[in-house]
Every structure is written in structure tokens, then in C-alpha cells.
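One structure coming up, written as C-alpha cells, with questions to follow.
Heads up, this is only part of the complex; the chains shown haven't been moved.
The first chain written gets the first letter, and so on, giving A, B and C; residue counts start at 1 in each chain.
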Amino acid sequence: MLRELFPNVVIEDLKVAANETFYMTGISVLGTLIIGILLGLMLFLTDRQGKTYKILNFITATIVNVFRAIPFIILILLLFPFTDWLMGTIRGPKAALPALIIGAAPFYARLVEIALKEVDKGVVEAARAMGAKTRHIIFKVLLPESMPALISGITVTAINLISYTAMAGAIGAGGLGDLAYRKGFQAWDFDVVFACTILIVIIVFIFQFIGDFLSKKIDKR
Amino acid sequence: ACGTGDDTQEDTSSDENQTEENSAEQSEETTTITVGATAVPHSEVLEKAKPLLKEKGIELKIETYDEYVLPNRDLSEGRIDANYYQHKPYLDQQIEEFDYDFVSLGGIHIEPIGVYSKNISSVEEIPEGTTVLLSNSVAEHGRILALFEREGLISFKEGVDPQSATIDDIVENPKDLEFDAKYDPAMLPQYYDREEDVLVAINTNYAIEGGLNPTEDALILEGSESPYANLVVTTSENKDNEALQTLVEVLRSEEIQTYMEEEYNGAIVPVNE
Amino acid sequence: MISIKNLSKIYKSKDKMDVTAVDNLNLSINKGEIFGVIGYSGAGKSTFIRLLNRLEEPTGGEIVMDNKDMTSLNNQSLRNERQKIGMIFQHFNLLWSRTVFDNIAFPLEIAGVAKDERKDKVNELIQLVGLTGRENYYPSQLSGGQKQRVGIARALANDPKVLLCDEATSALDPQTTDDILDLLVNINRKLGLTIIVITHEMHVIKKICQRVAVMDNGKVIEQGEVLDVFMHPKEKTTRRFVQQVMGDQEEQSPIHYFVKNYQSGKVLRLHFVGETANQALISKLVKTFNVEINILQGNITQTKDGAYGTLYVHMDGNKEEIQNAIHYIHQTSVELEVEDHA
């Protein structure tokens, strides 16, 4: 039955591609999480009066905006020396990671910034009144209090990263998106496109489900 | 006799637009033809041909594509009048796959594909287990593999036409070459630049853009025997279209041929049949 | 301990009028004292208290706390000072992401207190504010008063030197209020804590404060010993607050009301100022002079410094006797106001 519906689908290909997608998204989500939160905190914390703050804010905003502005394929290219140095290869799923992370982190940084802005000013103030250091405010107030939005944000970003991995196909990173394009679209075999899309949808659902679950569980408001 | 493919297309809704557009231009007594092409060198060559065609009362519109599926599709649906980006084997494969009713109006140039490497300077020196990077364009794979076969590096299953072979058709591979065919064609010169121990099969247009001179730098280069002349293709209904005939004529003219040779350092070979 | 000079805070606004929330305020608060600040809604009380630990940057003026000029502290020193200042917020400001226990532990974490010690301290505080059994609840699962109690426990966690209370008890029932106030008095005595209490409930002031300042329109319009202010409220605002704790008699049944009801005699307002000797006054009057005295309304209460309060009485009898009785009263320290019936 399946064979008839998907005559051109090679199960092995799908497995490999799904693995690649998982690998790339999984690791780059982690990287994006860390760098995105760092950048987002920078954006949020430097957004106030004072010359030093203004300058820092401008620098962070510039970094974030520039990396979001560069078309992904060109970003991959620009990062080649860096990728080579860091990952020891500029081909395949591993080589896609720096570009994926650097492409997604500025984006997540903005979501982090939005989430942090929603934290009740009152509790930040309460912490300040207790003599909290910025470190305390970050780790004990800002991050925990914005956690549901941070989690929803990384969920959104993770799903975005899945689309990015499709573009990372250009450097042989593979993945389901690339498989859909190469073996499906190019060969005009839409059963392959369809199979890949279904798998991606499933992955998206899994991500979304985990994200929703965590975000809801953690929300004690 | 406006010279467009409109009259051959009754079944696509975009027809109407096309017809309107053209009838508007008709009143100025020029004929407009829309030709789909990939960026380099096809679009550039067409660009060069524009003024020459204008002299002959033909307005040339160039539609540039990034990939290789849509230009044929658009042609079959009448969105363009002709395309100029593919070679015979690809055209045949496409016709077979999609039942296109296309004809070639003739070849314009050959872009000899080449295999390059920074460190490996001759076929004999290719070490065992070397990786070969190919573009992700499935249609090109046979053409490249045929070169490897020609050099005796691999051989195919019996009865397989080298030009349409796939990686899976390889039976003998004494040097244990590892074919990796997942890369954006435009990426390949980058890999040539950065990965010194691999073989990279680069389409000539990208090789040129990447600063390579195919005749000098290629380890293996397609010869003039190649069936891969880039064709001007249109639908069979349109094959007698005068404007398109004129287009082919102009593209084969002295002026354009000289342009191709000079502009592309002889790495693009003009053809005449 | 805390000396405040010319403190002012102006909220600037582009499209609306500027609001001068605190206006050239001068005040000094002694070490170990419980100091009350009362005032109408919008008087600037919250703004004032927030200026003290620089949650709000003053527009002008000076705050010296424990010999440190708060207005010129650098960030590090400000943080250190703040760790010594507990603050209870009008709107609780609890972290929704933390349980009751963890909310109270929060300032201890900031101060770097070890985990075991933290646990003991927090449990002690939870018991103190009567939240035993609610340790693992989140703020969203608590009632308003319970939230406030968490806020109070949190403010006390760090054994602060100064405690700023912004309407700490206004969401609480009288029993809890009393418990909390007792607690405040206790730690005030035991640890010599300086407490600044902002409230609109005069009985809080009465119960625990030594001194009080009355704010109106960003200014301190009256201040002094609580008893003094109670006895001799100068400003209308102050009188209004004093009435609150003395019962709202004047409001509901002003002296004119009594006057109208009595055809003969006089209605007297007797104001006792805290000397036990005077408690027998009425008895003595009735015995000595040929008058009859009806107690109409009033409130006599006891502060640390003695009883005080007001009684409205109706004195009837022969005109001369009444005159003599009044003359007698004038010789005591009881303050007297006489209202003839109209």
C-alpha cells in the first residue's frame, strides 16, 4: 500500500535525512538558546538611559540586526573560515551548525527581549530593593519569570531552524527539507516531497508539543 | 504572427495576461519575445543580443531563473516563449519525465564541465578514497560521471548510458572514489578553494565566476565531443516562429560568438549547429 | 539614623502637567524608632518611601542613612545598603514563579546565605506570618492577605537594619494585622530595627509608632510624637486621621447634634491627655457639684504614655453649679470645649 502511494520514496534516505534534521535542529537549538538568551539579555539590559548603555545597546542591536539581515546562504559562506576552524569541516550537517546558530540566535534574541519586557516591573524592583546584583536579577528574576515565554520562543525558533536546515542543504547538510528538494522537487517526484513534508510536520508537532507542555507546566500564574 | 507562443496555449489562465501584454506591444510594431535563462552566461549573452534584436524589430525580455525545473515548466505553460539554459540530455530527460512537447532550435554554446582540484595535479595522482564533490542537480550527474568513466576511473553496469548514469550505476571504482552529490552548484568553487584534497566537478559558468580557467585549471575537462551544447528550446508549435529563428541567428552571429570567446576566456565554446 | 533634606521628586510628563509627588521634604528619623507616615491617597507616601532606597531617583535633595549619603552611593555600595533595608510593597511584588518558601528565601539567596541556614530562617518566618502548610503554594494560589504576609516575611528575612513598610497591613484582617504589628514591635525592640511605616490606618500608627509624620501633597504638614499629634492635631488632615482611630463620632454625630437634643445644660467635650489622676473626674464632678452628667459618646484609650481620649458628656443642673464645675475642670489638665445649646 505504502509502496504504491510512495513509489519513489527510499526509506533509508528518509531515515538518514530525518536523522540529519534532528541532529542539526537539536544541536543548533541548544546553541541558539544560549547565544540568543545572552544577546536578548544584552538588548534588554542595555535599553535604558546613560551613554554607555546607549552604546552597548547600539552595538548589540547592530550585531543582531546584521546577522539577521544577511541572506542565509551568504551567511554560510561568510562563516566558512570560522566553521572550518571550529568544526574542522565545511561540509555536511556538522558544518551547518555555526550558520544555523548564528542565523537563529539573533532572531531568538529578539523573542527573548520581548519576553523579558513582559516581566512585571514590580518584581524586578523588589529584587533591586533587596540589593540584588544584575546577576541575581537575571538568573533569579528575569529568566524564571519569563520562562514560559522563553520556552514558547525557543519552540518557535526551533521550528524555524527546521526550515533553515533545508537551506543548509547547499553545503551538503542534507536533512528532510533538502531531500524533498533534491529527490522530490528536482525529480518531480511529489511522493517524496509529500513523505518528507509529513515527517517534518511530525517533527514540528513533537517540538511544539514539548514546548507547549513545558511552558504550561512552568507557568504558575 | 506576433511571434509569441500564446496561440499554442489555451489551457492556462495566465494566458490572458500574456496576450494582453503582447497585443499592447504589437501596436508599436515590435515583436516581444520572453526567454528564460539562467544567470551566467545565458542571461549575459542574451543581454548582449538585446540591441541586435532590437534593430530587427524584436524586443527581447529575459527571465532569469535560479534553478532548472521552472524554466521548462514555464515554457510548457506559455509563460515564456523559449528558454536558453539546458543541454540535450537534460532536455531529453525532461521531455521523458513530463511529456513536454519541446523542440530545440539549435545549440548556442558548450560549457565544458570540468573536474578541479587544488592539490591533485593529474589523474594518475588521485589518491585512493578521494572525495568527489558534485552539485545537487541530479540531471548533471551522468555528465560528470561520464568524464570519470572516460578517464577510466570508474565503470558502469552493463547497458547503462554513461550520460544518464547515476552514482548507483557505478560497478567498478578502483580508486574507491567517494562521490558526494549534495551541493549547491554555486558553492562548488568555494570547495575547490577551501578543500585542497578533494575533486570538485564545477559547471563552467561557476568555475569562471570563481576565477578558474577551465582549459588551464581543470584536471579533467569535457571535450568538444560533448553533447552538452546549450540549446534554445521552444514548444513544437512555435518551432517556426520567426522571431525565435532570428534569436538563434543573432546568438550565432559573429558578434555574439566573439563576445563569448572574449568575455569568457575561451572557456565557453560557441557552436554552430 | 535617617536624615532627609529638601527631598523632592517630580514626575515629568510631556503632554500632561508635571506631578510633584514629593515636595521639598525634610524629616529625620531616629535609630531604632518606629516612624509612621500617614496621608491621603496620592499624598506621595509610596514615592517618598521608594526614594529612601533609591528605587526612585530623587529630583533633588539629600538622604543620609546611617551616615551614608544614599543619593551619592555608587552601585556596589547602594546594593550593600539595600541588603540592610527590608521593604514591604503595597502591591506585594512576589515572584509568581516561586513558591511561598522560595519567595521568602529570595533575599537570603541574594545575600548569599547558605542553604541550611536559609531553610531554618524561612521556616521560622513562615510560622511567624502564619503561613504554615502553604510553603509550597504559588502566589496565584493565595488570598490577598496571604500574599501580603509572604511579602512581609520576605522583607524580614535578611534581618534588615531598616524596614520600609508600604501599607504592609492594609490587606490584612485585624487579627493578622495585630500579629504582624506585634512582630514588628518585637523585632524593633530586640534588634533595634528602625521601621518606617506608611499607612492610612491610624490605629497602626497608634499601636506601634513613636513618631508620626502627616503627608499632604508631597509635603510633611505635621509631625511629632504620636501622642502629641493625637492630642493636638493641628491640621485638618491630621484631625481626620485621628478621628479614625477615636471612632468617627465627630463625623457621624457632631457636637451640634447633641446640643440640639438637650433643652437645658451644656454639652462638654472633655479631652483627656494621658494622666491617670483625671480618670475620676466625672465621679468627682458629680459628687462635688450639684450636676448630673450623661456620657454621650467617646473613646478613652491607653497608650504607652497613659490614657487619653475624648468624651462628650451632657452636664445638667443649676446654671451656677455648672459654671463651677466647668471652672473646676479648667484647673485640671483635661482640655475642655463647651458648646451651649443653640
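The rule we apply is simple: a contact is a pair of C-beta atoms (placed from the backbone, for glycine too) under 8 Å apart; a residue touches a chain by one contact, two chains touch by 3 or more.
Remember, predicted model here, so these are calculated numbers, not experimental data.
The formula for the complete complex in this structure file, using the labels of the chains on display, is A x2, B x1, C x2.
In this text, only the chains that are shown with their structure count from here on.
In terms of inter-chain touching, the protein chains here are arranged end to end in an open line. Placing every chain at the mean of its C-alpha atoms, the farthest one from chain B is found to be C.
Of all chains shown, the one whose average CA position lies nearest the global CA mean is A. Inter-chain centre distance (chain B to chain C, centres taken as mean C-alpha positions): 89 Å. Note: centroid distance chain A to chain B, computed from Cα atoms, is 37 Å.
Per-chain Cα centroids separate chain A from chain C by 54 Å. In chain B, no position touches at least two other chains. Residue positions of chain C in touch with at least two other chains are not found. Chain A contributes residues 73, 77, 80, 84, 90-91, 169-174, 178, 181-183, 185-188 to its touches with chain B in the complex. By the touch criterion given at the top, residues 53, 55, 78-85, 87, 89, 91, 93-98, 106-107, 109-111, 138-140, 158 of chain C touch chain A in their complex. Of all the residues in chain B, the ones that touch chain A in their complex are 67-69, 97-98, 133, 136-139, 180, 182-184, 187, 190-191, 194-195.
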